[in-house]
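One protein chain omitted, others in place.
So, chain A:
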Amino acid sequence: MRSYYLLTLAQLRIFLRNRQVLFWTLAFPIVLMVMLGSFLGNGNGVSITAAVVDQDKSDPSKNLIKEFEKTEVMSLENKITEKEALDKLKKGDLTLVITIPEGYGESLSAENKAEPFKLPTYYNETNMAMSQVGLQLVTNTVDSISKKQVDYQPVVVTESKGVEALNLRYIDFLVPGIVAMMIMSNNMNGVAGQISSWRERGILRRMQGTTLKASTFIAAQITARFMLNGLQAMIVLAVAWLAFGIEVRGSWLTVIAFVTLGTLAFMAIGFIIAGIAKTPESAGPIAGFLSFPMLFLGGVFFPIRDMPEFLQPFVQILPIAHLSHALRETMNVGASLLDLGMEAMILGGWLIGAFVVASFTFKWE
């Protein structure tokens, strides 16, 4: 019992004294989260910058600009000449350029127009998707002016309602993914690297020469890594809360349960890699070979439903997919452990399977 305690303590000391590893394993997820979070986290992913060139300078034209300003998604630039604006559009700095030609105000107040007044709106064809959205917005705004002008009363209107009761942003999606990523890389890559290097350097052999039981050693490894992971996950969640106001909607116990399951499952996979790798140098690439596909396919950064159809069966068995999904459901939606029984079972399956394989492939020397 005393050796279990001292081994855990020793492992924690090694973690804490290895400042560089400690810093980078923590800095990487946080920087990634803050970066992705501030770039993509707040809006709905679309923002349009448009320039309005007012050549008319009448009251109606100023009204029109106010209408444009009301659309939240669009940010307007209006103290600009047409030539400058078109240059910027070509460079891609602007999405749209709307020109209000002279005579707009007069045309609006004139009776019995033969033809509608035309507002030239320029867009850059190289960015079709954004241009389409922008054009749609401009059309809607201009429409509303037209409708007001003719006292138009709509007969049918659409009412849009979000299906999810929660208003989820990308950052809400991202944070649980980052926590899952951290658990995966710290444990799988960490165990694989550390154990294979300890084996190479004879540290494990020396311990084998004592009366220490292998099970005590492994139990202490698990405990220390779990404590470290728990701490790191808390720090990431605290940063997420401070920077983006992310909260855990579900129970903390469920979060802890999945952090534990994930830690154990990925540690077991790490032990397998340590068993297969002949040298510490080969442990890194083997761990990378497994962790990279998981990072990009496992629902860490992008939703799994966005993956191509043929990848779906493969993606659905990845342990990280279930870990990130479970954490997401708990944190965003507030799902309970019971709702996530399937995820818990799949992760548990990985855990048991990996430990069985690890116990066959593991070598002390």
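Rule of thumb we're sticking to: a residue touches a chain if its C-beta (ideal position, glycine included) is under 8 Å from a C-beta of that chain, and two chains touch if they have at least 3 such contacts; residues count from 1.
FYI, contacts and distances are computed from a predicted model.
Chemist: Name the omitted chain as UniProt records it, choosing among "Sarcosine oxidase subunit delta", "ABC transporter", "Glycerol operon regulatory protein" or "Phenylacetate-CoA oxygenase subunit PaaJ".
Modeler: Matching the unshown chain against "Sarcosine oxidase subunit delta", "ABC transporter", "Glycerol operon regulatory protein" or "Phenylacetate-CoA oxygenase subunit PaaJ" yields "ABC transporter".
Chemist: Just to verify: which one of A:70, A:147 or A:201 makes contact with the chain not shown?
Modeler: Selected residue, touching the omitted chain: A:201.
Chemist: Residues of chain A in contact with the chain that isn't shown?
Modeler: 2-3, 5-7, 10, 13-14, 17-18, 201-203, 205-212, 365
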